[in-house]
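With one protein chain held back, the other chains of the complex are shown just where they sit.
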Amino acid sequence: MTGRSTESPRAMRTSARDRAGGLRYAVAFVLAIAALATLSLYRETMGFPMFYLVLLTTMLFWVTQATSWNILSGYSGYFSFGQAAYVGVGAYTTAVLYGRHQINFYLTLVVSAALCAVLALAVGALAFRLRSLRGEIFALLTLAVPFILAALARIRPEIDGGQGVVVPIPPFPAELGRFQDFLYLINLLVAGAAVAVAFGMQQSRAGWALAAIRDAEDVAEGLGVATFRYKLQALVTSAVIGGVGGSVFALQIGFVAVESVFNLTIPLFVIVMSVLGGRTHWFGPVIGVAFIVLLQDRLTASGLGDWQLIALGVVLAGLVIIAPDGLYARLRARPVPVLATFALVTAALWIPDLPAEPLDAILAGMLAATAVALWRPRRRGAVPQTRAAETSAAVTDADAGTPAVTAADASAVARPSDAAKPATPATEPGEVLVECRGVARYFGGVRALEDVTLTIREGELVGLVGPNGSGKTTLVGLLSGNLRPTRGSIRVAGHEITGLPPHRVAHVGVARTYQIPRPFASMTVRDNVAMAIMFGRSPEPLAAARRGAQRHLEVVGLDALADVYPSALNLHQRQLLEMARALATDPKLLLLDEALAGLNPAEIDNAVEVLRRIHRSGVTIVIVEHLLRVVNQLATRIIVLDRGTCLADGDPRAVMSDPAVIQAYLGKRAHA
Amino acid sequence: MITLQAALAGALIGGLYALMAAGVSVTWGVLRIINLAHFGMILLSAYLTFQLVTSWGMDPILTLVVTVPGMFVLGGAIQWAYDRLGISELNSLLLSFGLLILMVQAVSIVWSADFQRMHESANPYATGSVTVGGLVFPITTLLAFGFAVSLIAGAHVALQRTFLGRALRACAEDPAVAAAFGIDHRRIGTLLGAAAGATAAVAGMLFALANALTPASAFEWFGTVFAVVILGGIGHLVGTLAAGVLVGMVSGVVSVVLSPAAAPFVLFSAIVLALLLRPQGLFATRGAA
Partner (left out) sequence: MLEIRDLDAFYGDAQALWNVSLDVHSGETVSIIGTNGAGKTTLVNSIAGIHRSRRGRIAIDGVDVTGVPAHRVCEHGVAIVPEGRRVFPHMSVYDNLCLGAYRAGARPSYRDTLNEVYELFPRLAQRRDQRAGSLSGGEQQMLAIGRAMMARPRLLLLDEPSLGLAPVMVDAVFEAIEAISARDVAVLLVEQDVERALDISSRAYLLAEGRVVAGDTAEALRRSDEVRRSVLGL
């Protein structure tokens, strides 16, 4: 959803180490806030210029807004262009209630939070419900909302009426110093809270859900993630933070008018700041804000104020092209060179007093550090690659480049396994698990499935075969809830699943893999599997989920690669990951859609062994496969589809020697 | 009577919105790119019209001779760049947003943020009007509607009847198979972007005929234009025209019956309803054109 992701995802996600270091973060955070607070509380003692405090106040305002944007748009990938709506609602709430009606200032913060929450609920309920064009429609809706609200404010005299509203300075404790100090401290509190919320959210279940939504939303749904709920949650959180920030903003500007709070530059700045800093991480917006606000300030100071927006436009366009993942990812990848450059350049300019204003030195340092961060060396030898290569050598020992073998050879290879290991069911087939009655599915004028009635019992390993176009994948789609039947009913484990959304079908106990594996790119192999446990039928917290994930990885043989990112895996390994992830949802029914496509013989044998292990553990399996020799080895029962209907159903040997089946495969006028 | 006047005038102005929307809608539907820079091109054209009329005394409509080729090239270049970069639909939103800001700022630097308006002496169309029955129609409004309808109708016919039009529609549905029959996605995209640019030039000129210009105008068009795009169905020209007329008519009537600033709500509520009930647009029946 967010375009190309070309950076090593390792830098983007907090790893297991960070989880343990949560306490360290908390301590560092408190210290940072305290340090920033002293800048104001002891300003005069330290001789800290007021001008810098004002600049910091501006930064804090933007940190709040950018973090607010990032919580929804960065984490989930649903871009919002409507940040100005929150600022506007917040500012006007405070302006009208406090400025005009003298209601307690702090109370207005609560009211604006509530109003923004309601607004977010309304927009989210509308936009997130529609299945098609979700991201784009949402973006456009958010673009329109501030205009509507601005118009509302303009016409209604109770709000603005075109005159603007004065916001006087509220009473504040004299010990804090001047009004500017008070403003700074209150912004610090709000920004601090915003960052803390963003941090907490990223680590929480919701954060994982949002990341999965960003990477592959429909796969996440198939695993049981209630995507609607999490998106709405993020939207409302974002709105509340933005609104409170807007209320404080009203205080800052002292006079609230439609143009100043519903301004389109607000979403522009917020988007640039977050995209520049790094969208997927709570710290990204902070970096982006520091950079952009400083840049803007220096541009204005040197008389180039008009060029601010042009600079911003160029930065945004350039970012989307060069570094869509932002600076934080680059910083994490190579912290030492980047930070060292910053320190060196800044010091080199500051110490000899080269520019008159130290801020210019800092800006120069940041620019230099950014250049270093963005520069990518030619060589792309990532370390995980070799680990994966070693392990893949262990997994597959056949040479992929062997010369063409004749069909005789191929079946010779297959036969020993055939004879040695006939498929034995783990137990006798048990209760009825799946019941299809009169199921049909049409696509326009094409009848993919017609009147399919079948039953699958617990413990079976069913091979679903048939010529191309016979409807196998359609049937899998129907069983997993990705497709709705045009007619007929489907019951799984006693529940009618017709019409249920995929994540509810997942909770009933159905899991499926895709022919083209779709892992969550920003998570490690282990975390991919852990996601299934965290959001499956019996959800568990992260740590427990990770332990469980490790066990599932052992079943498929990927345990050595648990800390690797999916981009470093080969196709076979990614398919095994798909299987592990599907397994981890603790399914009653596992649907495998051509899980063996593109594999070499050794990999296929390995996969067959894995599937046997899975079957033995008590999972009912339906496998769609073209490789009939594999299906013959594995399946307890074969269902043959042909042109959308069930042609044969029963014992593998019997079915495969059924003349009708042979005819379906070989041709309609087969003769011996 | 006043209501009828407002409704009809609004319907005519709606034509202009439809013209603005057409460029965005078709590029979105066919190429899967949401090009916010389109508004920048409309703005640029409007200002160029103003400048050419004010400095060189050109007839406003004749300025099209300059602006249309210019925007044709610019539109094509922007689209070519998008394709070359291979960006996704959502990233195109961001990138074009950046471009839009650039363009608006550039305009602001060159022409300042003050309102600019073509002087009446230079703009022969500004004051004229046609009276039918008791209804008065300003020439500018009639011109806007006339141009809009002709261009959209022409484009629609081209999409339906010509090989190029078929190629565009095929590209929208299945680019891989279209390519197998000789359709070069990049060339067709560039051509489409250029055509959209040309419509932006005309829209800009029409806007400048009747309105005072300020750089922020580009942002004022957003709400209405996207309402038209969504209501008309993404990629559907006739639907866009109908939606434009409808939106214009409703805005006109609401302005008179309720109040001028109430129009955005009605619009917004209309979009909300439309998205709920018919997400593919009020007038669309699926697929492009």
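By letter and in written order, the chains are A and B; residue numbering begins at 1 in each of them.
One rule holds for everything that comes next: a residue touches a chain if its C-beta (ideal position, glycine included) is under 8 Å from a C-beta of that chain, and two chains touch if they have at least 3 such contacts.
The shown structure was predicted, so the numbers you read here are calculated from the model rather than taken from an experiment.
One of A:R178, A:R551 or A:R629 touches the chain omitted from the figure, and that residue is A:R629. One chain is missing from the display, and on chain B it is touched by residues 163, 166-167, 169-170, 173-174, 176-185, 286-288.
Against the chain not displayed here, chain A makes contact via residues 400-401, 403-408, 410-411, 414, 444-448, 467-470, 570-571, 594, 597-599, 626-632, 643-644, 656, 662, 665-671.
Following the convention adopted for this analysis, only the chains that are shown with their structure count from here on.
Between the CA-based centres of chain A and chain B the separation comes to 35 Å, rounded to the whole angstrom. Residue ranges of chain A in contact with chain B, taken from their complex: 1-4, 77, 79, 81, 126-127, 130, 132-133, 135-137, 139-141, 143-145, 147-148, 151-152, 154-155, 264, 268, 271-272, 275, 306-307, 309-310, 312-317, 320-321, 324. Within the complex formed with chain A, the residues of chain B that make contact are 34, 85-91, 93-95, 97-102, 104-106, 108-109, 219-220, 222-223, 226-227, 230, 234, 259, 261-265, 268, 271-272, 275-276, 279.
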